[in-house]
Structures are given as structure tokens and as C-alpha cells.
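As you look at this complex, bear in mind that one protein chain is not there, while each of the others sits in place.
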């Protein structure tokens, strides 16, 4: 079975392994031990802080295979991006150029560098071991974050977004980067991607184009990559799209991967989650699989297990209660898988 | 009592008188006999046409004082603006300029010339004789249009906007125009306003600034006029705001008067209007005042009268039925005032 | 003798014949009688204007006449101002620097910025010489006669003048810059755009061209390579202007990227070095009587009269440098429409002939 819980310092080696697997294009999860350690520290601080309104907190969760207590995945939430340095995206806007006399009406898409997601909560870095990339584990890990947001709404903004990894090949070659970013950074995608993970982001303001880029003037391969999700990220993208996330024309400035966004209150998991007492089933549950969470902040746990909604609460097997570290009568939060 | 009905050629002298009263700043209602006659012709054509989807139709309505059959007001709806030539507005967008090192984070509002309302239905030209500017007449005339839209949704777009007249003094002086448009048109506000009403709008593309205008660089009087409604238009503005119209940062390119917009389905009148049979009251009604419409297209009529909602329909006084040209049992449409 | 003179009403047929020979890309002469007639009218009006104190909308179109045959074999012109009736567009090749000290990266990125900076300036234009006459320095006479006119009547032109040079395109008229830039915005082909422009119809440029700077480093290499470069047939014309002091100051044509060359009138070699002297009609020293044309010796000189309406300019050869007076043969004087002791303006044909 699987369990999702906040990251701990002991998880560093596992995180490092996951980061190496993740590969290029997931800039907020660099395979750099020191940076990962910082991220764990920051996450622990975030879980421990009393928060009145979202700030620079960053929450990291790990996915545990309870059969052997191995860490097999991780994910996170940034309470607010763009606090210290602006958060950059490209907004795809259409520029209209029309000549009534020539009967020409052109709508030309152009990329505008913007900060529009600054000040917004962000879902980050869903990484799962290949062997565990099954729908259950993926869904649990991804949606556990939404249960956390539902539980602690004051810690997040009403608007939420996620960056989906854009197209690049296994050597880290991105047609979009090659056509655009490379000319302004004079370095390869891999390096820029890495720097963007480990350094402050001033260099983006310093180096990126300040004028809009007209899409039709880019090479075709680059045009085709705009807003396209990396094949390895299709599954996690689908989970979020099913939740109610939408593409609103924002793409990553490096690889043109799409950003998708939603108002938290309109997300499936958040709308449908219920909070009530945990009840105990004496036999094996014949109920549907539910995502069930319990525990406060640092002790927040989420698992997926069969369970039966009843009038007084949700009835769980004893083993599920144990996994969550609760007993009958405790408050739990759940949603159907 | 008052009645609203489609305009007719016989109304030309009255319309001319109203247009002269309307004054500067209502560009779609120029005091030019020929143009007004064209507008009437176009309106009649629009009411008579079978429409599948909105195009360049323009519907004009007049307000009749039934006590003496005088025309005392008029208003209209453009099915879609920007069909032949683009429809221009300024969009107020904030440009962020931040220097982390200097700890400066400036959000600078700037005016961007745009066509964002092209392809949208527009409420136009609410003009009422001074003597009849009472809440009942104003509300009836303004909301009669919404009843028409509710009745014929296929003739209009889902998004609807109205331009509110901006600040200018009685001599036609506009501080905003003086600071901005004048430099590009090299003519006074009155003339530009008139030209914009009578000519095609190519000249706007030809003469208006193509680069954004940074608001703080404008003189203060001009800055203060942005998005402010002319004092004479406060009442008609309030009617629309009460309906659910909202300001979304678009202003007129000449006088910076605000545009307000809404989705038709979210407007109060459209949501709450009912269609059912007309019933007859034998005595004087003690019911609340309702806006009641009847008749198809060219025969569309709206009046305001006391009426009593019943299970089978709306009960009206005989005189109200006569005013609408209907008898008991006919289908009518109504909404509470 | 080859004589430069203002175009006149009788030249319509000849001008039409020349226009037919110019080919694509030469937009200032199109083979359309109505347009050419209008051009002639404008030129005649311009040369007839007396007491001009500052440049307005004059169009000084001149022709090269072979007096032996009476044929018109070339044209050259000066527009007193451009861009006052219809906007005149060009791209300015500027620089935007992006630098990050932290990363040690410093990029100076060239940009194309749409502008109307030449609005109100004088332009030299409409240079065309028939193929059969491309010898005996006729091309130089045709091009530089304009400087003699400008030297004599500087009040009719702006302090700075410019010339647009034809940019690079291949045998099929395909322009690399147009293919990677203009095409995306115009939805019409280069030829059509070029023709509309030549007919003075430029509103569509404002309507269709992007008004934000274009990053040159994002253009394909073949487009970058032609910025500021002239068509191979135009290389001699460019060299000729550069020898006279014209400079490429980073303005290029918005369609094909051909360079504009500019100069201050007073800095043009032929203007600066030209001087007035009196004509002596007689037998020049060092020229044997009866010696055939093209068989003279010595340096080449441009000689023009000092008249507007009857402006004339010819090319002569002298082995002895002229002083305060210039001895001209009767034929030369006739070609220049002058009589004895009238003033003429002279200058060495090229900077190296002194």
C-alpha cells in the first residue's frame, strides 16, 4: 500500500535518486544534494510555521511504499511563487493586424514575457519511480496535495497553477529552446534549466527578450512544441486536467511546456472532499477506494484504501487506520478515488 | 404611461431633437439627419431580417409618452461591433517593472490600444428628454433592451458591453482628449467625436498611438478622468451596474469613459424574466410595477405597469393590454421593475 | 554628346519605353502611362518653381539624352522630401544588450525597429541607364549630375539626403528577408507588396507590420546575411555613392533589407569640391580641333549650368585643370544652354581624378 507524508531529512538520499531520474525540464527539482537539503529544510519550516496568509512556504511530500517503507515518489506545493524575484512565463496573446483595404485580417500569436503567475500557489515536481507509475500511486500523490490545500486554505492562494514539462528529447534537446532561449542565454537548455533551479532568477530578467516574439517567425519545430506536454508527463497532466485545471495560454519560458491553472474551489477533489469521523469496519471492506487523510500539518498523512461512507463518517479497515496513525472516532478527510 | 417600441421613419424629427440634446461624447448617435435616417433604415432592416447568428444588425428603440404619443427617448443594441472595421478600446494593463537589487517593485498602469470588444454585442445610446429622466422611464428604456435580448438570444453574442460616456465639460472639453488624442488627431474632441460617429473607423488605426501609453506620464487631470463616468450618465450607468455589468479595465479611446460588460445569462433582467400567458384583471391592480413585453420583432412592445403574477401567468389591467396591443391569453414576457 | 536635362512633356513615350526595361524591384518607374504622365507633370511643375526657399513636395526627375540621336537613355531624380504625403517606412538596425554579471553572459542583440525617421528628408532616386549605354562613364554622369544640381540649389533640399539601395534577391525575385519576416505579416507576396508601395499606398504597412522590435538573432541565417547588403547588380552604384561620402547608417528597407545610404549635402565630395567659374567659349587647350568624341585625353569633369528650369549637365575631358574660367567648345556650350561668360559649375568626376 501507499502512504503520502511530509518530507523529512532522512529522505534526502531517496530524493536525490528521484531527482536524478527526473531528468531535465523539471527545474524546481534539481539533482543537487545541497539544494535538495535546503528544500527539505524549507519544507519542514513551512509545515511548522503558523501561517496567516501564504508567503514563501514550500511544502514537500513523499510517497512511501508501505510494504518496504521505501520512498518511491515526491511532489510539492509552493504557497506563492514570485515573492522575492518575479516568476516569469510567456503569455500567448494574439496580435491583430488588419488592413480593411486589402481585406486582410491577421491574428498573429505572439509570446509576451510576463509575471502573471507571480503571487500564485503552484503545484510542483511530481516525480514517481518508474515501477510505481500506476494510476493509484500517481493519483494518490497528486491529489494528496489538493486534500492538504482543502484542509489549510489559508496557506494558499485562491488561484493555483502547475507547470507541465515541455517537449525535449532524452539528451535534453528542446526545439523551442534551440530557436529562442539559446540565442539570449548563449548556453544549452540543460545548463539554463539547472541554473534556473539553483540560482535566483534575476538572470531571466537580465537575459530574456523584452519584446514580444511573433510565433510565425519561429522555426516550425519550435512552433509545434509550444504548449505541448512531454510524453513522460502525460499521466500527471491528465490527473490535473480531470481535476478541473485548464490551459489559459501560459507556457514555460524555457521549453514552452504549458502551465495549467484553476480556482481551488472549483477543483474536483476540493469540492467533493468530506470531513468527518473515522469509523471501524470489522471485516474486509467491499467499498470503493478512497483517498483518506488524517493528522495535523507535520503529521498529515494520506493513503488510498477501500472504505465505506456511512451517515456518521467513513468506515475504514483497521489496517488503514493504523497506516494513518489514527483510531476510530478521529477526524479524517476523504474523497473517492 | 410609457411604451418602448422599435424606431420608425416617422420618428426622424424626434430622433434629431434627441441627438442635439445628447451632446458630445455619444459618438454612436450623431446629430446628423442623413446619418440618423440611415440608422433608422438599418434598424428596420435588422428587425425584419431572419437572423441565425449576430452580424451587423443594429436595433433602435424609442420611448413613447403615451399621454401625448411624443417620442421622449431612445436607445439601441448593436448585434456585433467591429464587423467591417475593428472596434477600438484602450485596455488598462499593469506593466510590472521591478529591480530586486534596488528593492523597487513598480506596477505601472498603461493604456493598450486593442480590439478586444470586436465581435461583441453592444448597448448603445440611451438618450432621454430631461423632463422624463425619472427612474421608471430610464429603467424601462434601458431594460427593455435586455428583455429583447432574452427573447431573441440567437441575435446577440453571449458577451455584452456598454460604453459609458466619459468626462467632458459642456463645451466639449475633455482633459483626457486634450492630453492624448489631440496630439495624434490634431483636431478638437468635438470634431473627432463627430467623425467617429459618421465615418468609417479606419482613421483610428491610422492616427492612434500604436505603442502603450504609460498612465503616470499623463497630466494629472487626464489620469483622473480615466474610467470616470460623465455626470449626466450616472443614472443610466447605475441601472446597468445593478443589472450585473462590470468594469473590466476597458475605456474609450477618446474620452476614457469606462466600458462595462457582462455575460448575458448573468444579467438580472435576463435571469429573472418569465414568459407566460397574459391574464386580465378586472379591477385596478394593486400589484408591483412590472416591465412587460409582447409582440414579435417589429411589433415588440415593452411597457411598465402594475401587474400580479399568478400561477397561470401575469394578470394585467385591460389598459396595459391595450397599450401592448394584446388580449388575454397571449404570450407575454415580464420581469419585476 | 550626352546631356542631363529636366524631363519634359515630350518625353512620355521615351519614359514608358525605359520603364518597360527596368524590371521587378524597380518601383519608382512602372510601365503605366497614367502614372508616368503624373510623374512628368510633377517634375515639370517642380523645375518651373522659382524662388523656392525650402524643400516641399518637388520631384526633380531628369533624363539623359543622347544629342546625336535625340534618344532618352536614362533617368535620375531627386525628391525634395519624402514621407509627407504617405508615411515613409524603414527599419533601423539597433542594438539591445542583455547581460548578466552573475552568469558572465553579455549579449549585444541586433534588432530591427520600424520607423519613419526619414520623414521630411530629400532622397536621390530613380536611377536607371539603358543597357547599351552602360559605358563611357554615363552611369557616373547620370548619378552625379544630381549633386551638381544640389550644389547649385541647396535651399531646395534638406541638409541630409539619402538613397535607398536595392537589396538582395535571387533570379526569381525571392528575397530572403521577406521570406522570413514580411511574408508572415502581409499574407501577400513580395511583388504585390512592392507594387502597392510604389503606388504610394503605404497605409497597409502600418496596419500589418509588427510595431515591436524584431530580434535579428532569431531570424534564419540567410535573412540575417542580407541586412544592409545590396543586390549584386547594385554593388557599383553603392561604391559610387560611398566614394562620394555616402554612408550606411544602419537603416534598411523593410521588405528586402537593402541599405539606405546617407550624407550631409555639404559633405558630398562632388558638392564640396564643385565651384562656379565663368564659361569661355572657344578652343580648349590640349584638345585638337575636330578630334572625335570619346577620344579626348585628360581628366573628366562634370560641368553644369546654374539654371533651374533649363538645368543641364555634361561630362567633359580636359588635360589642363580649369582655373577661374572654363573654356568650352561651342557644342558643349550649346548642350549646356549657355552663352559666353555665363557661370558654370564644375567638379572633377571622381575623387581620384584630381
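Remarks
Per-chain residue numbering starts at 1, and chain names A, B and C are given in the order in which the chains are listed.
FYI, a residue touches a chain if its C-beta (ideal position, glycine included) is under 8 Å from a C-beta of that chain, and two chains touch if they have at least 3 such contacts.
Every value quoted in this text rests on a predicted model; they were computed, and no experiment measured them.
Touched by the hidden chain within the whole complex are the displayed chains A, B, C.
For the chain left out of this panel, the touching residue among B:33, B:210 or B:318 is B:210.
Here one chain is not drawn; of B:185, B:245, B:300 or B:334, the residue touching it is B:185. Only one residue from C:42, C:94 or C:298 touches the chain missing from this view: C:94. Touching the omitted chain from chain A are residues 202, 205-206, 210-211. Even with one chain removed from view, chain C keeps its contact list with that chain: residues 83-88, 92, 94-99, 101, 106, 108, 111, 113, 115-120, 203, 206, 247, 249-250, 264. In the full complex, chain B touches the hidden chain at residues 95, 97-99, 101-102, 104, 106, 108, 179-180, 183-187, 195, 199, 202-203, 206-214, 216-219.
Assume only the chains that are shown with their structure count from here on.
Highest C-beta contact pair count among chain pairs: A-C. Relative to the whole-protein C-alpha centroid, the nearest chain centroid is that of B.
Averaging Cα atoms per chain gives one point for each, and the point farthest from that of chain C is the centre of A. Spacing of chain B relative to chain C, judged by their CA centroids, is 57 angstrom. One simple way to say how far apart two chains are is to compare their mean CA positions; for chain A and chain C this gives 63 Å.
Between chain A and chain B, the centres computed from C-alpha atoms are 45 Å apart.
Residue numbers of chain B whose C-beta contacts span two or more other chains: 202, 205.
Residue positions 203, 207 of chain C are each in touch with at least two other chains.
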